[in-house]
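Pasting in a structure now, in structure tokens, and then I'll have a few things to ask.
Only a single protein chain was left out; the remaining protein chains are all shown in position.
Let's turn to chain A:
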Amino acid sequence: MDITFVIEKFILVAIIFGISLVIAMYSTYAERKVAAFLQDRLGPDRAGPFGILQPLADGLKMFMKEEIIPTHSSKWLFMVGPGLAMLTACIGTAVIPWGSPITIGGKIIPLQVTDINVGVLYIFGVVSLSVYGVMIGGWASNNKYSLLSAIRAASQNISYEVAMGLSIIALLLVTNTMSLKEIVEMQHGWHWNVLYQPLGFLLFIICAFAETNRAPFDLPECETELIGGYHTEYSSMKLGFYLFAEYINMFVSSAVMATLYFGGYNYPGMDWVLQITGPTIAPLIGTAVLFLKIFTFIFFFMWVRWTIPRFRYDQLMHLGWKVLIPLAIANVIITGIVIAIVEKF
């Protein structure tokens, strides 16, 4: 391992980390703006032109707030909770291929931090871990609402992970690989997986909503029932970390959906673009296309939030166990049969 490799990876990690933080920051702004537009309002427009400095003002406010740690909380866990939520939200971006390898000065640099051959499993592991931040925070607060929220978050994530995993198994039958890079390269041009796995994608996106605790599955933090849920007792930047982690999760799951089902950085006519622009510019265009897909998904997340009311808890469990899982299993079986038939003839 030479030193340039380390520097190269370090720069890439720093860029991706920075980008995910900035996107999470501006997701809070976008959420408020989208909410406003969907409700015929204006949204924040005072801080800077069109309110684009609003996230900075919010962040400053969060830092300036008094930090309150409840007397009867378990202090160490109370402090670990938000950090863990943030950490697990951020490390998911490591295996996502952000673009095809880029050529800079005759050197080929892959736009992916690490291409592990079980990338899909890694994503799953990270997503499963993300509930620990919520659980630990809810438990450590020593507050009944927070505890209820933690229990809800745990059972919700476990229930929907099963369906999510099963929907991914059908995808893996199609792709024959767990490496995200290979999955993306197979979807060259127009051969996006969503065309082969429409039901699988539908199941996956529903589960993604549940995993990121977004409406209509935002039961762990519903304001009306649990007064904020697991972050009821949190204040200052600890609260900020929780809110931030939610938006980073949203960004990561959008990126995963774009990578697994919508062809990642592939787009129709990419070979033609590669011929015209050369190996330095073309991967950047691919990255821009990937980000466009990610932003579309983030917008969709927000759009759904202001359309569908929250599920009741028994409805949530009913949907998870009695609808999504049977559908996902049926999807696996049908996909398997179709692949067997196609390979035979």
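As a convention for this text, a residue touches a chain if its C-beta (ideal position, glycine included) is under 8 Å from a C-beta of that chain, and two chains touch if they have at least 3 such contacts; residues count from 1.
Operating definition for what follows: contacts and distances are computed from a predicted model.
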| item | value |
| --- | --- |
| The complex's invisible chain, by UniProt name, from "NADH-quinone oxidoreductase subunit I", "ABC transporter substrate-binding protein", "Dihydroorotase" or "Peptide/nickel transport system permease protein" | "NADH-quinone oxidoreductase subunit I" |
| Among A:19, A:38 or A:227, the residue in touch with the chain that has been omitted | A:38 |
| Hidden-chain contact residue, picked from the options A:17, A:145 or A:306 | A:306 |
| Those residues of chain A which, in the complete complex, touch the missing chain | 34, 36-42, 45, 303-304, 306-308 |
